[in-house]
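Presented below is the structure to which this report refers.
What you see is the complex with one protein chain gone and the rest in place.
Up next is chain A:
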Amino acid sequence: MSSTTLRTVAVRGVGLTTFGRLPGETDRSLAEVAVHRAIADAAIDPSAIEAAWVGNVTGGQLGGQMCALGQLALRPFGLGGLPVTRVENACASGSVAVRSAYLAVATGQVDVAIAFGAEHMTRAPTPLTIEVLAGASDLQAEARFGVTFPGVFGMIARRHMDRYGTTPEQLAAVTVKNHRNGALNPIAQFDQPVTVEDVLAARRVATPLGLLDCCGISDGAAAVIVVAGDLARPTDPRILASAQTSSAHEPFGDMTSFALTRHAAERAYLQAGLDADAVDLAEVHDCFTIAEILHTEDLGFCAPGDGGAYVEDGRSALDGDVAINPSGGLGARGHPVGATGCAQIGEAVLQLRGDAGERQVAGARVALTHTLGAFVHGAAASCAVHILGAP
């Protein structure tokens, strides 16, 4: 690992749109709102922004605006001339956009950078959206056979249940918790609490997973403005660590754990000089209920196999050991895929500033975000972990 000394990086502003079904909007129009809100939150002149990264996945296939989303979304702010880069890293695109902005500031290339992500997905019929998202698997060896992402995580759930005795009720506890949190989040797509019985009775999507085990199809955008430490306000949270991994050389494994999550977490904890016990809240990639259970284990909050009991016993509730997905997560806040990573950072920042309203985690000092993308040959293909700290 390089020994380059990294500068302190702070998050000076975050902006989120409402998440949900937003007819009449586009990737670009939603991005414009998120960028506007982040600039207002940061209280900076837009011209101070020196570089931009934008996360977007399905725009080309669902919306038609394949290219130049970032440039178009920044035009209304009088921004031109700066480097603007689109990031496609499947569902981790927004997180990798944040990481890119972080690295640019940490290494002294620029003092102020913006990362944002936007996705308008409800415009398409659901089967088309499922097809486009299945393109995040190996087209030749997986998607061609009709694999869907609920199917992938259904197969993972079956392994975890067989190996560890994880129950459908424990999977349902993830949805119950996340919808309870989402009901306290004004931007959440799903704002009604649900019961374990509701989750178990929902129609099946890909066995053993039902509709309420799956995140929805969402529209939304989020933006994050990062600055060098000397441009931060006293209340701005710091980015303590940023790590990114891929699955290129990961053995297939037994599908009950994601090695790339464990490796990203190890690197992030090392960079931050913290361990899992120090984390007060975590926004993790709960695209499906079983996913949150795996991440709870892989991020070190509990032992392998104990993730189901962890959520069922309330240890990941807002007042638990680690508040997991206080925003409602992908399951309740929503999952406009390119925006998700930025939205997770947004929630972490609100929590660390004490601005999270009714879902505020008491005394939050350290927040972790975890995003996962794509799935090839039995393993997720892209992962980003960030750790943020209150100043």
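Just so it is clear, a contact is a pair of C-beta atoms (placed from the backbone, for glycine too) under 8 Å apart; a residue touches a chain by one contact, two chains touch by 3 or more; residues count from 1.
Here is the rule we use: contacts and distances are computed from a predicted model.
Not every chain of the complex appears here, and the one that does not is recorded in UniProt as "ChsH2 C-terminal OB-fold domain-containing protein", selected from "Nucleoside hydrolase", "ChsH2 C-terminal OB-fold domain-containing protein", "(2Fe-2S)-binding protein" or "ABC transporter permease".
When you scan A:70, A:94 or A:150 for touch with the missing chain, the hit is A:150. The chain not shown here is touched by just one of A:40, A:67 or A:141, and that residue is A:141.
Interface note for the absent chain: among A:48, A:128 or A:183, the touching residue is A:128. Contact between chain A and the unshown chain involves residues 125-128, 130-131, 134, 138, 140-148, 150-152, 154-156, 158-159, 162, 203-209, 249, 252, 255, 377-378.
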